[in-house]
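Removed from the display is one protein chain of the complex; every other protein chain stays in position.
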Amino acid sequence: MEAIEKIKEIAAQAVPAAKIEIINSTPAAQQPALLVDREHIYAVGKFFKEDPRFQMDFCSCVTAVDYLPKADKSGCIEVVYHLYSVAQKQGPIVLKVRAPRELDQCRVPSLTPLWRACEFQEREAYDLYGVKFDGHPDLRRILMWDEFVDHPMRKDYVPPPDYEWEPTPHDDTLQRAVEEGGIMPPTAREELEKAKKK
Amino acid sequence: MIQPLTDAKPYTLTPGSNGVIETQTLEVSIGPQHPSTHGVFRMDCVLDGESVVALKPVMGYLHRNHEQLAERMAWLGSMPYTDRLDYFNSMTNNWAYALAVEKLAGIKVPDRAEYIRVIMAELTRLLNHSCVIGFMLQDLGAWGTPLLYAFRERERILDLYEAVSGSRMMCNYMRFGGVRVNLTDENLATAKDIATRFPRFLDEFEKLLTNNEVLLARTQRVGVLPKELAINAGISGPMARASGVDYDLRKVDKYGVYGRLEFRVPLGDIGDVYDRYYIRVLEMRESIKILQQALRDIPQGPHIAPEVKLRNFKIPPGDGYGRIEGPKGELGFYLVSDEGGKQPYRYHVRPPSFINLTILEDMCVGHKVADVVVILGSVDIVLGEVDR
Amino acid sequence: MDQVYKVAPQLLKFLSYLLGWLPWIGKPVAGFLSNPPAWFLLAVAIAIPILFVVSVFPGIFAYTTLVERKALGRIQNRIGPNRVGRWGLLQPIADGVKLLTKEDIVPRSADKFVHFLAPVIAVIPSVLLFSVVPVGAGLVPVDLNIGILFAFAISTASVLALFMGGWASRNKFSLLGAMRAVAQVVSYEVPMVLAAVAVVMAAGSLSTLAIAKAQGGGILNVTHWFVFRPWGFVGFILFTIGAMAESARTPFDIPEAESEIIAGYHTEYSGFKFALFQLGEYLASIAMAGITVTMFLGGYNGPGSGPGILGGLISMFWFFAKLGGMIVLTIWIRGTWPRVRVDQLMSFAWKVLLPMSIVNIVAVGMWHYIAIRPIAWVVTTLWLVLWFITLSKLAASENIEKREYRYAS
Amino acid sequence: MAIDEGLKSELQKQGIFVLPFEQLYNWGRKSSIWPLQFGLACCAIEMIASAASRYDLARFGAEVFRATPRQADLMIVAGTVTKKMAPQVVRLYNQMPEPKYCIAMGACAISGGPFKDGYNVLKGIDRYIPVDVHIPGCPPRPEALIHAIMTLQRKIANQHLEKGQRPRWYDKNAASEYAIPAFGEHDLQPTANREVWQPPRDYRDVTLEDVKKP
Partner (left out) sequence: MGFIGKGLFEGMVVTARNFVGSYFDKERLVTVQYPEERVQVPENSRTFPFLVFDKDSDPVASMRCVACKICEVECPPQCIYIVMDRDEKGKPQQRPKVFDIDISVCMQCQICVEVCPFDAIKMDNNYEKSQYGRFDELVEHLPELLKSNEFYNKIKPTEATAVDAKLKADAEKKAKKAAPAAKPAATAAKPAAPAAPKPAPVAAPTAKIAIPDDAPFTPEQRQWLSGYLSTVAASGVAPAAAAPVAGTPAAPATEAPAGNWPWHDPGLGMQRRLDLAKETPIADKLMAAMAQTDCHACGYDCRGYADAIATGAETDLSLCLPGEAETANMLKKLMQEAGKL
């Protein structure tokens, strides 16, 4: 596998309009990723799959990551694709694509037509993170029940109240158990009042 | 007109346009509670008589939110949770998570720990493949005899796990940088004894099954998986190798000390249920070879890298993906750590059995209900890992 | 029936002697019993075989379940039930008590009357089957001269119960189970009957007693068993396979295939109705084993069996020993072989068993008309083996082949 | 009217065994418990191991795992009950004929266990159905399951037919069907079945003083 910069040039030549950046991982992991904009991720993926130098025919892992808006950076949901080549036994090429966090604009083109492996994992990303994949053959919820409306793996999701019997409460379970008047050790309730007063 | 069932359309027996009696398909949900779905997995089948017309897998009945819990815990805190992912192979799950974190944080693992990890992983592979064949025979209707023979051997391996790590199924044995408890000579002796005794069990198992005509008739040419579809659908593990895909991570990534051990990777060519059964038998024989080599030249030395801290263990910000060849396929962990470093910002498991189910419908359409159950058995799914 | 007439008066005399000492009702009862009126004698003569069949064979059913669980356990390196009673002997009784005291659920959308009737109809034919099974020398509950015909006519009635049970429960899995049961029993009835025809031709009579008597004689009463004839051995195999398919035992237990369609036609039956279904099923398999023993393994004939009191007792012993052997064989097969698929079961019945049974009938004909025994042996054996090979070649499904596996470079 | 022990032992000497109906029923139900073939997660594997050769549940006459709820008397909830699976579990329990028992095997079935804080995990099955025996552990050893089945047998052995102490399945108006929760937009509706789920109101802290005075 060539160095990541060389791969970036090859990809840039192959798909001229694509805006590709390099994001590097932890110093020890040495798995830099290519951040591609939403419009050209399909073209770049198709290139890596068909090009004889790469032949990335095995899409191993598709993950959605929810980045909360920070002081300097605006929040986004990032979908990460790990591509491997079974034919040439080559290491991972990591493609990243970002979409805004708001539910209505959170759309990313699906890569299932390229690799059938992404079918279930993209459905899971839709179910738990709310990323809509355009072009996905069968975009339904896969893990939660169909009537469920929220996207529970987002960082700002608050689970429903269910803290009636908490013999060993700690920090946020303690908070919620006290709010819902659950049954808990009396000393824990006093501790929380004292901490609130301070 | 016959009174319809609750939701089915009324049966009409009027002759169809081409004079054939118009029959009506039967929607059956081989549901979350079924003797042979290996846990809470549901398949909505549309049957025309006995043969399957369409099949939609439905999952999520054991979605225990392992990934969200891991984001609220320290790095070490989610190591015992990895035991509950694929609750047959807790050692290989631990190894996959430890490998991913070591890759992320750049921790060097001493040699003895690597050999111990190989020994434990190969023992888990033996245990998993024999139990899978046992469960598949249970789906085929052999009243538990092969399954209980496999469980008899499994108990022997679980005794060794309990002696080493303290628990039969949930070992929580591997730490970042090595293993928690060193292998005493007595443990090595029991491992050698298992390695010598297992081939005899395998021969008896093969005599009972391999050329059993009913098994041959029920499994050959059933649930055929072509090679290109296997690669495109991300199928990994024995299921892919049964279709001829030459991709074994122990040979591709050469992680741990697999580079120094010599063993062969069996490949099938048709990719039906019988191939998957026999590839697992051959892989068990290869695992025994690996086990014997590892037990022969395990070095002395530390069993864990001393510099790794137990509490306040931090990882520099960034992301990384580590994967191993688990008994069911490629088990990977994609981890993202932010600047706080004490807790994973994103913790994603790439489970082999979840992705191996993608092509269940392609394999089952056209076969009988009895075959659907056998094909699911040969895919070897464990719901803890499918639903995470 | 005639021996029972002789036995009944002595029995009543013995009874009257027994009850004689009772203080105030003893005298008149003893008087009545010593010289009974004709109608009472007839009633007792009828009551004895009924009591025998209704008590012995359900007892055998109860302890077959225990033997089955212990034998399956021993095959799987474990001990079967051994904590209820001395060696688990009270286990069947405990199962019975529990099933009797279970709530009886009838699904709301079920067809109530048919749902209730199905288990009853499942049991009746199985018990009737025992009326023609000769238990000892001359000891047969009803000595019909068309015994075998009656047996087959009755055994097909049990299929009705399976289908009624499956249809009435209005449950998709039981519907699948019922359809499978009908298809299977119908397609295995034909080869079974034809295999029996071979035996009837050899024995020259339909009555089971006559068939059993035809197999007596020879050294130690053994060598004349039909199973030691070439056509008899093939008939035995065909009939056993047909009997196992008839009573849905592994490898043909497709109607209630646990791993595919939950529990087949008795999915919606709980408590006592389920116990009745099990009773019907097991009694059918024991009765079929009894008929197999009668037709091929020489019924009650065995070393020492003869007409007298002692000979009768020994003959009963031999009959029940052979019956036990057949039951253990089905249990052994149940613990070993996987289940056959529905379409394979059908093709096996029509393409292999049926032609073989016709060939078998021709073999019996040849055996009968070739007077010199050794030539008859050679000709029939050749004839059967040749057909066996051609049929297996024809029906062998093309996809079974030996495979070689390569290793990655 | 339970027969008193003195009279019973007296009769026994004469060789007459008096067996009140109650003990016959209990003995029958106790010694042939047929569990429902129903496994959810890791504890189901330990349940199979307890039915396998080494621990052999068959010795108690309980190895007949009936696949259909109609013929089962014991539901062993072995594994995590998620909110998506809870309606199915309650419906299965309703379908079982009446003298039915329930064992909550493993930490997940009792209280949600290690996955307690998950959004899709029900914090224990006794929010919807009455549970007879609880086995803590994750997963509990096969011996612990056999010990639990023996505890259940003890509980069945001393059930009475007298008026006051009858189990629930003898009186007409007691519930044998439990409300099946419906899938809501955020959670199950209702979140718990109040007749079955009654946590104790008073929670007393056990402190060092209880250690000092035994």
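Which chain is which? They are A, B, C and D, in the order written, and residues in each are numbered from 1.
Heads up, the rule we're going with is that a contact is a pair of C-beta atoms (placed from the backbone, for glycine too) under 8 Å apart; a residue touches a chain by one contact, two chains touch by 3 or more.
It should be emphasised that the depicted structure is a prediction, and the values quoted were computed from it without experimental measurement.
Seen in the complete assembly, the chain not on display touches A, B, C, D. Which of A:75, A:91 or A:185 touches the hidden chain is settled by the complete complex: it is A:185. In the complete complex, the residue from B:183, B:202 or B:217 that touches the missing chain is B:217.
Touch with the hidden chain on the side of chain C covers residues 71, 74-79, 237, 332-333, 335-337, 340, 347-348, 351-352, 388-389, 391-392, 395-397. Although one chain is not displayed, its contacts with chain B can still be listed: residues 73-74, 76-81, 145, 149, 152, 155, 159, 162-163, 166-167, 170, 172, 180-181, 204, 207-217, 309-312. Residues 165, 167-171, 173, 185, 187-188, 191, 195, 198 are the ones on chain A that touch the missing chain.
As a working rule, only the chains that are shown with their structure count from here on.
Contact count check for B-D and A-D (C-beta pairs in contact): higher for B-D. Put simply, the C-alpha centre of chain A and that of chain C have 64 angstrom between them. Centre to centre, using the average C-alpha position, chain A and chain D are separated by 41 Å.
Residue numbers of chain B whose C-beta contacts span two or more other chains: 34-35, 60, 63, 65, 68, 148, 152, 246.
Multi-chain contact residues of chain D (touching two or more other chains): 52-54, 67, 84, 117, 119-120. Contact residues of chain D toward chain C in the complex are 24-25, 27-29, 31-32, 52-54, 56, 58-61, 63-64, 66-68, 70-71, 73, 95, 97-99, 169, 176. Listed in rising order, the residues of chain D touching chain A in the complex are 83-84, 111, 117, 119-120, 123, 183-187, 191-192, 199-201, 203, 205.
Of all residues in chain B, only 59-60, 63, 65, 67-68, 103-106, 229, 231-234, 236, 245-247, 252, 315-321, 323, 330, 332, 334, 336-337, 345-346, 348, 350, 354-355, 357-359, 387 touch chain A in the complex they form.
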